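Provided herewith is a single structure, encoded as structure tokens, for subsequent inquiry.
One chain of protein is taken out of this complex; the other chains stay put.
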Amino acid sequence: MLQWALDALLGLGLLWLAWCALMSPNLLKAIVLFVAFGLLMALAWVRLDAPDIALAEAAIGAGLTGALLLAALARLRFAYADEETVGSPAQEEAKVRFPQWLPAVPLLLVVAGLGYVVLSLPPYATGLSTEVTANLESSGVSNPVTAVLLNFRGYDTLLELVVLLVALLGVWSLDGLALGRETAPGPVLDTLSRFLTPVFILVAAYLLWVGAHAPGGAFQAGSVLGAAGVLLLLAGWRFRAGLTELPLRLVLVAGPGAFVIVALVTMLMEGQLLEYSPEQASILILFLETTATFSIGATLAALFFGGRPQDDKEHT
Amino acid sequence: MIPSDYLSVALLIAGAIFFLAGTLGLLRFPDVYTRLHALTKADNVGLGLIVMGLVVQAESWAAVGKLLLIWVLVLLAGASVAHLVARGALQRGIRLWKR
Amino acid sequence: MNWNAWIPLLVVASSLLPGLVIFSLAEERVRLRSTLNLAGALVKLALVGWMLWGVYHGRHYETRLALLPDLELVLRAGPLSLLFVTLSSVLWLVTTVYAIGYLEGSPHRSRFFGFFSLCVSATVGVALSGNLISFLLFYELLTLSTYPLIVHRGTEVARRAGHSYLVYTIFGGALLLLGTVWLYTLTGTLEFTPQGFLNSLGEEHHPALIVIFALMIAGLGVKAALVPLHGWLPQAMVAPAPVSALLHAVAVVKAGVFGIVRVVYEVFGVSFAAELGVTGPLAWLAATTIIYGSLRALFQDDLKRRLAFCTVSQLSYIVLGVAIAGPIATIGGVVHLVHQGLMKIALFFCAGNLAETLGIHKVSEMNGVGRRMPWTMAAFTIGAFGMMGAPPIAGFISKWYLGLGALEAGQEWVILVLAGSSLLNAAYFLPILHRAWFQEPPETWPEERKFGRKETAWALLLPPVITALMALGAGMLASAPFSPLGWAQLIAQREFYQP
Amino acid sequence: MGTVITKIPWGVLLILLPLMGGMACFLWPRIAKILGLVLTFVGVLSVVGLGWQIMSNGVYHHAVGGWGAPLGINLYADGLSLLMLAITALVGFGISVYSSGYFERQHSTRFWPLWLLVLAALNALFLSNDIFNLYVTLEVMGLAAVALAALTGSRDALSGAMRYLLANLLGSLSYLFGVALLYHGFGSVDITTLAVQVKGSPTTWAALGLIGAGLVLKTALFPLHFWLPPAHASAPAPVSALLSALVVKASFYILLRLWLEIFGPLGGDVDTLFGVLGAVAVLWGSLQALRQTRLKLLVAYSTVAQIGYLFLAFPLAMSAGVMAWNAAVYLALSHALAKAAMFLATGNMLRFGGHDRIADLDRVVQRLPLTATAFALAGVSIMGLPPSGGFIGKWLLLEVALAQGQWGLVVIIVLGGLLAAGYVFKVLGQAFTQAAVMHESRAVPASMEWAALLLAFGAILLGFLATPVLSLVGIGSPFGAHEVMP
Partner (left out) sequence: MSTVFLYALVGVVLFSLGLYALIVHAHLLRKILAINVMGSGVFLVLVALAKRTGEDTPDPVPHAMVITGIVVAVSATALALTLMLKLTAETGNAELPEDSRE
């Protein structure tokens, strides 16, 4: 009963936060509420026995997305500040285009319909869990989620890393506004980032290693690395001249690149794309996860940075 | 319930009270600086008490270590963020509240 | 390897390939271009001659290429096809000579001759098509390749004429397509067959067949300039004279008429069409067009427009011959396909000469032109008398057979139409001749170009004279074995009325 | 020789090569152009290899990871996939050749990696047999396409791309929701497995609604086409070609595939709905195209209309499955070639004249004859006039519609062709005349003119290849399951 009440409270809390985030008249508030919503989602994932997702959500969904949104808002306001007319907060108000209830009516029907459909599903269904359990032995890892991500459906993960790369290519090709350095970061942030970076790296390494048999893995580790990058960027750290070109790009491509190469090699050796022999599976997975972690971390940090990084002397 | 459980409960409740006080301060205090003061002070102690309450329940020294690490990290982050917020407010020219 | 299977394709290719090469030629390579054109025309003529001889002796020439799983692109040389192919090939040669002279020094000639060759290929394709889908294919190709020729001059008037041409023909093409597909869903075949292939369809399909017939006639009637679908033709006269001559007197409009002949005789079968009761309305439509075209021609001062309305009227003689639905009328209609082409192209050549040499575009400017350009006007006179139906020129033969055929079929009213239209023909041609021969020439011509002692350039002079002589010859030697009339009789015997 | 060709895993190469190429172009921008050209050409060869394989061994299967469905992901290629791959390779090569002349240095380094990744995603999509994997490929393709559409950074391009991105994301989420329902309802994301498992139930219908809506949005079927004209019209020419020719076809392909395998027999009246929307799209898109004064917008609206044609096959497929689908596939293929050619030709005219106002086209026929020819030939196929691929597709569609007495559709098909003629000749008519405004013209590289021309020529050539193409599409009988339906 207590459990149920907790779940109900959590569910209602999610809905309420989402509603507030979406309808708040103030954009900053909306984003902060959205981050809170993300954290509550992480809690929901825990309640649903999905600790892997909880970690990913907390790090990526709430953390990095929140950072991206806040940075975007800051740049948006900075852009507005240039012009007299758009400086007013009216710009950001939750402007509504037509009677608000108009789309609400069909959407209520959608809710009712989909709700009915969801409830009509059988209360018990194993999905693919039996197949996963049966083959977990030969997958090379004992965390079933990692097994699915890196082995059973590793091809999806390969393409997913490509999605991340594509997003970065897109951001760079748009000449996004690079993160400026308007104010000096100050000693506190500087010290904090210096102190925390090793901790982040340690945590990332731990998550990466532990992912084989417990919640964690490349995405979680990568996003922790990414968070470290964000902190460093905020503290004023920049890529050193000479590293922004090929070396940086190599790190960004390492994850999907390694994946593709492994895919090719396994195909040549075993006959099928990404078919690992059971003996080598765990080491291959670790290799893929390591490269993926670096790439994910670097890509997320680069996404936060915005524009294509340039050598410091050019960057004014 | 064994004695250590009573200790946990006491510590947790104490922690919760600190959180409550901190939140109350956040809501009721007049300006950003005083609010920061209430929030960080109370929450840091509150979290410490809760961590202590959980340490009592911990099953291994590793778990104790992790719990303490959380506290330390939050202390660090909280202090730094409070500093940054206050500095930002000062730079934007927000005045200190005076009676 | 059976070469006979490729000859029809070669006939099409003999103008298509030079055309494609010509597109890529630089503007100033006049000699190479002319050589290519003439060589293509001669090769085509030779191939056609070969097939004529072969078909006369009962050989088959047929090319089949897969187009759709159950439909093929068929090019087949039958007597009817050859009639049209021969006409087009001969006239293409003549017109090419004329065009080389006419366009000398004007811009965009590569483009012009390229599209010109495409048009001829499409026309020959239309003639040789052995089934409806092939016919449709070349018919649309003809539409598309004519458009650039109409807008060739790039003026606003030309653009509007092209626009109007497209509105009519694309719409017609769509109707024809609709009719064809519909027919295909009913029969599962589209192969042109003597006496048609629809006899076996049951009663219940007859209403659908009548609609299909209407769709097809409407689609073809656009190019055949049946009233009220003729609107584009007079406007299209903005095109250069060789275009008006070959395409709007012969190729394009004949493609429409030829299609009607095919549909009536080899899709529906003339007796089945009569049974459906669709030939009567078609005959009335043709008669209306004949009279309407002549009446409109009467009031045109622009020479080419007058000739265009004359074309509208004359084309329907052929349709009328078909719609009367008797063997003799058929001969009259089919032979007029050739006769009208010869006479009308001569007339257009002459009109082009007047415009090119003296800058004359209007009938009212033609006073005394016969003295300045006697050869041209002599050819014009032959053509004009032929149109009126005066013996011994080819037009007389056509009208004679049409009249006989109408009497044979018991449709006397047709005689009245023929007589009326002949009177009208005389009414709009005789004044021209009178002006040209018996009026005093003006002091100066609108825009005269000198050609030494000749009245005009050889390339411009020879084609009208030759075609006029051919029209004369077709009439005088009508009883010879390979004359148009002889061939039309062969067609009527072999294809339509064989037991 | 033959055995070597049949042993090489062409299908996998089609995915991996452009993927690696995209990354390599990102790493070493200097070789991007050469690498892109070489790899797209190798793509053409690979499709030929795959075709050989499929023709000699039957449909192509590849169990990624060696697991096989339902646990793993299967790659699958039958005749339908093969044709889509082939058209992607051909149009892709054309786009590559064109782009090698089109882009300046800065844009070139940005274009090639994204373009190769789109190509990889397209190939992966056509080869996938797994609805979740399809979602991921859709996302790779969608995000890269958005980035490409915004490449010029102009105001129009940015707002077009933004609209496109939002539509894309909404479509993807809707699709993903449908995938979630299917997985939880029937325990698999493998299409073949689902085809057996799925029964008519509220879950199925909801999944159909969500997946259908998502894919229809991505395919830009009326009334969800709003994002297409601005995005396609403001992108650089090769990108417009890519988006109109291939990207919208990809989501249509998924819809078709899922309809054939999973939803068709359970779809109820959805096919009628698709038909009606398709019909309205044909008319609306054509009329809008006629109204445009800018060439690129005209061509973009023409895409809206031509997409409508593809959906006309749905109501007709009830009783004449194979024929109707053949028609749709044929139309899709020829539209891909023709529309790519048209956008590329438009790009040439735009570069040449510096604008794309239709009324001010300045004697394009004389000054850019190859481009004008390309536009005209592509127009022939779009109008559905013979001889062209478009004609064959329209013929098949008309035949089915007439055989079933669907007079409404017959009228729409014919009318759509007439309207198409209207907007194509609206452009060509101006191309002969001299513009009132004189302008400085800019040279157009030969590679750009020839790329457009050859693609257009391909669309015409398709008019003569119906028999082989239709026998290819029959491999593995993708439409076969439907034939026995009453």
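Read from first to last, the chains carry the letters A, B, C and D; within each, the first residue is number 1.
We adopt the following convention: contacts are C-beta pairs under 8 Å (C-beta built on N, C-alpha and C of every residue); 3 or more make two chains touch, one makes a residue touch a chain.
As the structure is a prediction and not an experimental result, all values here were calculated from the model.
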| item | value |
| --- | --- |
| Neighbouring displayed chains - absent chain, whole complex | A, D |
| Which residue of A:Met41, A:Ala204 or A:Ala258 touches the chain not shown here | A:Met41 |
| On subunit D, residues whose C-beta touches the chain left out of the figure | 132, 136, 139, 143, 146-147, 150, 153-156, 158-159, 161-163, 165-166, 169-170, 173, 176-177, 180-181, 183-184, 230, 293-294, 297 |
| Residue numbers in subunit A that touch the chain omitted from display | 3-4, 7-8, 11, 14-15, 18-19, 21-23, 27, 30-31, 34, 37-38, 41, 44-45, 47-50, 52-53, 56-57, 60-61, 64-65, 68-69, 72-73, 75-76, 79-80, 83, 85-86, 91-92, 94-97, 100, 103-104, 107-108, 110-111, 114-115, 118-119, 121-129, 132-133, 144-145, 147-149, 152-153, 156-157, 160, 163-164, 166-168, 170-171, 174-177, 219, 296, 300, 303-304, 306 |
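The rule we apply is simple: only the chains that are shown with their structure count from here on.
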| item | value |
| --- | --- |
| Whole-Å gap between the CA centroids of subunit A and subunit D | 31 |
| Distance from the mean Cα position of subunit C to that of subunit B, given in whole angstrom | 99 |
| Between subunit B and subunit D, centroid-to-centroid distance (C-alpha), Å | 58 |
| Residues of subunit B engaged with two or more neighbouring chains | none |
| Arrangement of touching chains [line / ring / star / complete / other] | line |
| Touch relationships between chains, expressed as pairs | A-B, A-D, C-D |
| List of subunit C residues in touch with subunit D within their complex | 23, 65-69, 73, 108, 111, 133, 136-137, 140-141, 143-144, 147-148, 151-152, 154-156, 158-159, 162-163, 166, 170-171, 173-174, 177-178, 181-182, 184-185 |
| Residue numbers on subunit A that touch subunit D, as the complex places them | 113-114, 116-118, 120-121, 125-128, 131-132, 135, 151-156, 159-160, 162-163, 165-167, 169-170, 172-175, 246, 249-250, 252-253, 256-257, 260, 263-264, 267, 270-276 |
| Subunit B contact footprint on subunit A (complex, rising order) | 183, 186, 188-189, 192, 195-196, 199 |
